[in-house]
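The complex appears here minus one protein chain, its other protein chains still in place.
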Amino acid sequence: MTIKEKGYSHWDGEFLVRKFPWWPITRYGIRLTFQRKFFRLAFPLSLLPAVFFLGLIYVSERLEDFPFLKGEIVQLLEISPNFFKTYLTQGFMLFIMLMIVIFCGASLISDDLKHNSLQLYFSRPLKKKDYFLGKIAVIVFFLFIITLIPGLVFFIMKLVFSGSLKFFLSYPWLPLSIIGYSLILTGFFSFYTLFLSSLSKNRRLVAILIFGIYYLSEIVYLIFRSEFRSHYVSLVSLRANLQQVGAHIFGQKTPFDISWIFSFLVLLGICVFAGFILKSKVKGVEIVK
Amino acid sequence: MIQKNTGKLSFFLSSVKNVYSIFLFMGRRAKKTKIFFLLSFLPVVIAFIIKFNQIFSGRGNVRGIYIFSNLIIVFYLQFLILILALFFGTSVGSEEIEGQTLTYLTTRPIPKSAIILGKYSAYTTLVIIMMAVGVLLSFFILNLNNLGRFSLYKILVRDVVVLALGIICYTAFFTFIGTFLKKSILVGLVFSFGWENVIQYFPGSTQRFSIVHYLKSLLPVPRTGRFSFLMFRLEPSPDGLAIFMLFLITAIFLSLACFLFSYKEYILED
Partner (left out) sequence: MKPIIETKSLSKWYGNVLGLSDVTLQIEPGIVGILGPNGAGKSTFLKLITGQIKPNIGIVRVKGQKVRNNYHLFSIIGFCPERDFFYEEMTGWQFIISLLKLHHFSPSEIESRAQKALEIVELVEDKDRVIRSYSRGMRQRLKVAQAIAHDPEIIVLDEPLSGLDPLGRRKIIHLIKSYKGEGRTIIVSSHVLPEIEAMTKRIILIHQGKIFAQGDIHYIRDLIDTHPHIISIKCSDARMLASKFIHQDYVLKVHFSSSNDSLLIETNNRDKLFSLLPSLFIENKIEVDEITSPDDNLQAVFDYLVGK
């Protein structure tokens, strides 16, 4: 009996490049998040502030029907870039964003590390860049639902309720500010979350780190503020930096008497650092020492 | 031959001790412990920066013990011990279920409640050590000029004991949450930074439905002014009652955790 020799031969087929190779990762991530019963119950609640702000826009156009509204409340109903800034930068909204990224982002990489599935990803026609894009897009999807989309809806509804283009002509740049700040918010939270998710296989630990580091930066800021009495200490607070940049983008007075550029650089620095760590942590092969 | 030692307290305690020694050993070497050890050293860095600033700016007028007491409340009481207790408390049950290692423990001749109590004790010990090291170093750095004053050590001991009580109580509560719920971390975060904070704003007996109320009752009410952002409407309970309540809460939640862990069915799944 002759035994046929078998060897490797080059593959001559055509390599099909998908247009969006990251999309299956995103789709799976979104589906998985929605499969969580607790999330399905809690996520609609995160839209309550948007509904409230939309109500304010409605009331602002019909002030004559609400004669009992006087003083400071009427000032709050003045729809200007400050109104949009308030919605997107208030501490409560940032807290909601934090809870959402814990829900949808804590396990994005840590579960892949836990189940050794990185090798499976990278044994397919998928680059690291596509992997990260796919994961980031999951966070972007959920954060846009509570930032970009409500922001643009507010703007459109203001025009619809007022029945004129006066608001648009007064602030033609406002839609760009909404888009720009939403991108900064989602960009920062995406890098921050994925970075922490890549540090451990334990998703509970990642969830605690996402919350803890954000909260910790606030505590350190409060302690240093009392001791140093300088606006520069606000740079240690993630919340303060996001609010500082937000105020500038919406053309408002910044909450701290320092240039917004510093805050922007801090956020950018965190993203660059996170990106660098992510690149080194996410590998197709794990070498166990 | 089946070893029948039912009813023997020493057998139960020996089971708890064995579980304790295993998880103390494991916990000490775990990566998560190292991360939290680093976190608990942050107040030391803060204390060092503040001291450094005081020395070089010539603003040494603020007493070290005052800053230390505020550090205890802001950093430890309202943040660190909550985070540590939440993670390690929920880990007692959840890590065995999520890591699917529960089988190795439940197929041994030890009561399931011994697993809970042993792991709880081991993790509580670890967390208390983490906290105590940071507190001691911060204390010495901030009070560098007054280390000879005996009264300061009384404050140190009081603060460490209150924080240790907090860790014992919170860890017991989160141990119960971890054995009871799948989404223990999120529920724990909402409890720690939602409920425990918000309820302090309410007057009268309402705030007695929080653990932090009893812990704050054991500490002197901070003066307003600096760190005034901390001030809530604290209506303290007497010391004796506060300590009794903390132990009662611990006992109740540990018993519930043991009961649940013994009778609940955990289906290990991917």
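Letters are used for the chains, namely A and B, taken in the order the chains are written, and counting of residues starts over at 1 for each.
To be clear about the criterion, contacts are C-beta pairs under 8 Å (C-beta built on N, C-alpha and C of every residue); 3 or more make two chains touch, one makes a residue touch a chain.
This is a predicted model, so every value here is computed, not measured.
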Candidates B:49, B:65, B:105 or B:137 - the one touching the absent chain: B:105
Which residue of B:30, B:129, B:190 or B:256 touches the chain not shown here: B:30
Contact residue for the chain not shown (choose from B:21, B:146 or B:205): B:21
Where the unshown chain meets subunit B, residue by residue: 1-6, 11, 14-15, 18-19, 21-22, 25-26, 29-31, 99-101, 103-112, 262-263, 265, 267-268
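Heads up, the rule we're going with is that only the chains that are shown with their structure count from here on.
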Length of the line joining the C-alpha centres of subunit A and subunit B, rounded to whole Å: 31
Contacting residues of subunit A [partner subunit B, same complex]: 36, 38, 99, 102-103, 115, 199-200, 202-205, 207-209, 211-212, 215-216, 219-220, 222-224, 226-228
Residues of subunit B defined as touching subunit A within the complex: 31-32, 35, 39, 42, 46, 49-50, 53, 62, 67, 70-71, 74-75, 78-79, 83, 86-87, 90-91, 94-95, 98, 183-186, 189, 193, 226-227, 229, 270
